[in-house]
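What follows is a single structure, and I will ask about it in a moment.
Partial complex: the chains shown occupy the same locations as in the complete assembly.
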Amino acid sequence: MPTALNLPMVDPLPPETQKYFDICTEKLGMIPNVLKAYAFDIDKLNAFTAMYNDLMLADSNLSKLEREMIAVVVSSINRCFYCLVAHGAAVRQLSGDPKLGEMLVMNYRVAPLGDRQRAMLDFAAKMTIASAEIEEPDRQRLRDVGFSDRDIWDIANVAGFFNMTNRVASATAMQPNDEYHAQSR
Amino acid sequence: MPTALNLPMVDPLPPETQKYFDICTEKLGMIPNVLKAYAFDIDKLNAFTAMYNDLMLADSNLSKLEREMIAVVVSSINRCFYCLVAHGAAVRQLSGDPKLGEMLVMNYRVAPLGDRQRAMLDFAAKMTIASAEIEEPDRQRLRDVGFSDRDIWDIANVAGFFNMTNRVASATAMQPNDEYHAQSR
């Protein structure tokens, strides 16, 4: 079981889901456990993957690496084992910089970032720790380093999303695939 | 604008979206501002509504009221104005008990709940405040008051979802529709 809950995958999977999982195996060498966890209910799986793919893979002025950086910083604050392992690997891979991945997992303030990325991660961190205290000057700080209102939306939604998945993963004791640990070290 | 970001709705809306908004107007007397906020990008709107509708309206052993109760308790901890207004109104309406809505907005511990609902809300609160500290005894406490593993999944995902939307709403200064304030008092 990918979580501590006894919720077996639909068996057999619908053809479209099976096809999606086959693509995962082919491209990633594994089916991420989060997908197996949701696969007890195909509607829930589809809602999750639709939102995930829109946020992390669709067009955005934020690079895929930047979105993964947000994912890791949020997950670091929430201490989510699943997401730190999976998205820490993604940062190492997309950046080609294993040390950057470690820095974001451990304490993003030690990473040598430019103003743009630092402001982006500070905003994501504040959203995670004290979202009720975000006010116009916080948004303005993002605009001041070059982010558009659309970019702010994307930062907020990626940071929001991992505040959801971190909590779902921790609440269900979701286990990351072992393959992640040695990737891109 | 429904938020502090300058992100106008797609104009004209695609026919399916327009139809969905018309149904909102008919049934709710308004188009919730969260939908207008996402409507600058129809894929994002659709991903949001698909997840929202699955979590809050699809079949579950949790009643619709219980799911709204979780929404309010999470939003109370995160002090999210938008979600407290919108989902506080939903609790008042679904329960027929305005005082219950106020209690959950202000401090759910004062509400006279049975063991089942109290355990459910305590779990949602812990997920919100300290998700990294959730362990097997927390899940077992839910099983002990009668929740199945599927129910635990639903509790975790509703609580997770509002930890996302609370943060998106606060990060973007999303404004709730004025109609909510006087509803079901």
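Lettered A and B in written order, each chain numbered from 1.
The rule we apply is simple: a residue touches a chain if its C-beta (ideal position, glycine included) is under 8 Å from a C-beta of that chain, and two chains touch if they have at least 3 such contacts.
Worth saying up front: this structure is predicted, and the values here are computed from it rather than measured.
The full homomeric assembly consists of 6 copies of the same chain, 2 of which are present in the displayed coordinates.
We take it that only the chains that are shown with their structure count from here on.
Matching the C-alpha atoms of chain A with those of chain B calls for a turn of 180 degrees, to the nearest 5. Chain A and chain B have centres, each the mean of its CA atoms, that are 22 Å apart. Remark: chain A residues 4-7, 40, 43-44, 46-48, 50-51, 54, 58, 78-80, 123, 127-128, 131-132, 134-136, 138-139, 149-150, 152-153, 155-157, 159-161, 163-168, 170-173 touch chain B in the complex.
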